[in-house]
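Complex shown without one protein chain; remaining protein chains in place.
In this document, chain identifiers A and B correspond to the written order of the chains, with residue numbering beginning at 1 in each.
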Amino acid sequence: MSAEFIGANPAEPVGVTRAGHFATDAQQRHAATFGMWAWLLTELLLFAGLFLTALILRLLHPEAVQAAAGHLKFWIGAANTVVLLCSSLTMSAAIELSRLGWQRMMVGCLLATASLGALFLMLKGYEYHADYEEQMMPFLARRPYALAEQPATRLFVNLYYVATALHALHLFTGIAILLGLTWKASRPGFLQRHQNWIEVYGLYWHFIDLIWIIAFPVLYVVNR
Amino acid sequence: MSSAGTLHGDAAARDPHIPPPTLDRPDDYLHAQSTLRSWFLTTDHKRIALLYLASITAFFVIGAVAAGFVRLALVVPDGAIMTNDTYNKAFTIHGVVMVWFFLIPSIPATFGNFLIPLMIGAKDLAFPKLNLTSWYVFMTGALFTLVAVVLGGVDTGWTFYAPLSTAFSNTWVLPALIGVTIVGFSSILTGLNFVVTIHTMRAPGMTWFRLPIFVWTHYATSLIFLLATPVITLALILLIAERAFHVGVFDPAYGGDPVLFQHLFWFYSHPAVYIMVLPGMGVISEIVPAFAQKKLFGYRFVAYAAIGLASVTFFVWGHHMFVNGQSDLASLAFSALSFAVAVPSAVKVYNWTATIHKGSLRLDTPMLYAMGYIGLFVLGGLTGLYLATLAINQHIHATYFVVAHFHYIMVGGTVLAFLGGLHFWWPKITGRMYSEPWGRISALFIFIGFNVTFFPQFILGYLGMPRRYATYPPEFQLLNVLSSAGSTILAAGYLFPMVYLVHSLWFGRRAPGNPWDAKGLEWETASPPPPHNFAGVPRVPKVPYDYPIQAQETGRQHT
Partner (left out) sequence: MKAESALALWPPAASAAAVETDHIILGFTVLTLLLTVPVFLAITYFALRYRQGEEADRSTDERRSVLIEISWMLIPYVLTLFFFGWGAKLFIASRHPPPDAMVVEAVGRQWMWKFQHPTGQSEINDLHLPIDQPVRIRITSQDVIHALYLPALRLQIAALPDRTTEIWFKADRTGTYRLYCSEYCGTDHSVMDGNLTLMTQAEYQDWLTHGHAQQSNVAAGRALYESYGCAGCHDGAVAGVKAPGLAGLYGRAVHLADGRTITADADYIRAKILNPNENRLAGGGKQVMPSFRGVIRPDDLDRLVGYLKATDRVAEGAQR
């Protein structure tokens, strides 16, 4: 690696280390943020296809979908929405603190964010378990499916699992990255060198929230 | 062949800002470091481009051998050479490998990677590590697909239509699907890197309308990567879930709809054909002005046409499904929109022709490929319009007419552009000149071999020979034999460059910085370029393609 380490002005507590191929700090920050937005756009498109399919299914077969959606654990979903909203809050706080250079409090907020994310996954896991007990998993070949064997309900329930599992996978990766980031961010001098990592990561975290905030109404609410 | 040497040697001497070629350049990007590690962990966009070049060449060979099997089997009508099953696996591997592991990454991942930073005057792409990651992602996907092939192959066709792929095929569909899904991420990462680079990394003075067309077409391509690839990723994830867990989005037995898969597939794969053709158009737009020594005609129109193509292409996917129970209204709309795609394509073709007009032409290998490209792309494109005509489609859908159509564009078009670009930038990439006579001979072989192989397929298609047929009625044998014979000429034409290009790496003449007298920032640095591309801050011209206006010039002596 041939990065020229032009350390940020030591008088200034926050900043970025410029990689050798960028001409200015501003260019590097712009590129990083822009890149994350572009990535999130592709992710949004990925989920959009699923949500669209679910909505179309709902339009085509309203009763069947409602019958299936009635078995979703609305209150767990709602609680999870709140959990994720709180985590967004702590993430925003971490970003603000990183800008101010308050490293310790920022690390605290990052840890809080990760724990809230983990809480979400735990609740989700519990929800899946409850579904399993209720025989609500039509793709498990050896387990009878509790609802009427109607193609549309089956399809809706399956879509629900694909969408939530994909979201959970994103959240899981998000937490893993976040923990690694927190570990790095707790080192002295981190904010002088990589403050923008926190900003860019924050975009990703908010995005995961956003997906859930679309998923919750599309899967749980409109079908009630 | 002496023209390139003396001519361009003195061209280099006349141009003061080109540094004199040094014979021993330990400092260029190829020689700066030489450990294996320095290649496999490199973040230099130029080295990553070479990693890609090596891998896609390997995949081209795999795909071509599969094509060889296909053409071999079709020499006889009754399937005596190959069982139906083997044949089906051969064309599936051929399609999958050629599309996803060769053609889609071909020009963007090699020349795009190599040239975009050079052309915009940057030291590297915005995210060098991501760039390396994308190559590893690509190789991971490739591994899965190769595993599928080694274990016994796949027989679904490259289109993976449900429910054949989800419930009925007994072959290794899952690893192949996973491989293709993973490769999609590699495309996304490459596209993302390009978009961010083009937006944020341009040298001072390099405004949008000073960008070479090559960069414009790659920008358009990257947009398609970003906007369309997620959809195929989703479709493939659902297909995998369906095959593995019977999730049932596409299988009527589980309440799904197989036509939905076709919609999702073509929503990506039609734009994907512009992923395959736009970068080639970019290459041609560089070669033609350089060898005509004339400014590109209608620069802005050509640039807008790239963006136009990238936009309209998202709204024509239904033309693959005219006979698949699509509603009449949808068919009408998709047909009409497909005709509209012809407009930006026409802009490009006519502007290239106009560029040649009153230029000062050199018919070196890259230019021969470029001219071949224009001819074959036009034929392929116009037969695309035949296919887009509803009543005609009803007859030639899924026949060899379609096969001929897309080989004219993909092989006659993009592969020729790829080869043209390879010869054009070979001196820049390797610092060596290739053998010009051999270059011209193989261009000729490819052009003739190609037409003998694929023109008969237009006739076969109109006569009604369906595609993906391991056996066929005897009355089609003559044309099939002709086509197979042509493919051997074509194979020879592909083989030559593999030999003489490699040979030139050791025995070729050293290339000067700008052997073609071409304009563009990539020619202002040494060949091969130093690790950080430019010695100083590159000089951005006022306009792109600022070739001298050839007033009454009579030109220099050619061979």
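Criterion: a contact is a pair of C-beta atoms (placed from the backbone, for glycine too) under 8 Å apart; a residue touches a chain by one contact, two chains touch by 3 or more.
Keep in mind that this is a model prediction, so the values were computed, not measured.
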Contact set of the excluded chain (shown chains only): B
Candidates B:Leu174, B:Ala244 or B:Ile392 - the one touching the absent chain: B:Ile392
Which residue of B:His31, B:Lys129 or B:Lys358 touches the chain not shown here: B:Lys358
Selected from B:Ala32, B:Met371, B:Ala491 or B:Ala526 as touching the chain missing from the view: B:Met371
Omitted-chain contact residue, chosen from B:Gly68, B:Pro252 or B:Pro541: B:Pro252
Contact with the hidden chain (one of B:His199, B:Arg468, B:His503 or B:His532): B:Arg468
Those residues of chain B which, in the complete complex, touch the missing chain: 79, 84-85, 88, 155-157, 159, 161, 163-164, 167-169, 252-253, 257-259, 292-294, 298, 301, 322-325, 328, 331-332, 335-336, 339-340, 342-343, 346-347, 349-351, 353-354, 356-363, 371, 374-375, 378-379, 382, 385-386, 388-395, 397-399, 459, 462-464, 466-473, 475, 478-479, 549-558
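In this section, only the chains that are shown with their structure count from here on.
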Geometric centre distance via CA averages, chain B-chain A, whole Å: 36
Residue ranges of chain B in contact with chain A within the complex: 43, 122-128, 130, 188, 192-193, 195-197, 199-201, 226-227, 229-231, 233-235, 237-238, 241, 245-249, 252, 254-256, 260, 264, 531-532
Contact footprint of chain B on chain A as seen in their complex: 1-2, 19-22, 27, 30-31, 34-35, 38-39, 41-43, 45-46, 49-50, 53, 139, 141, 150-152, 154-155, 158-159, 161-162, 166
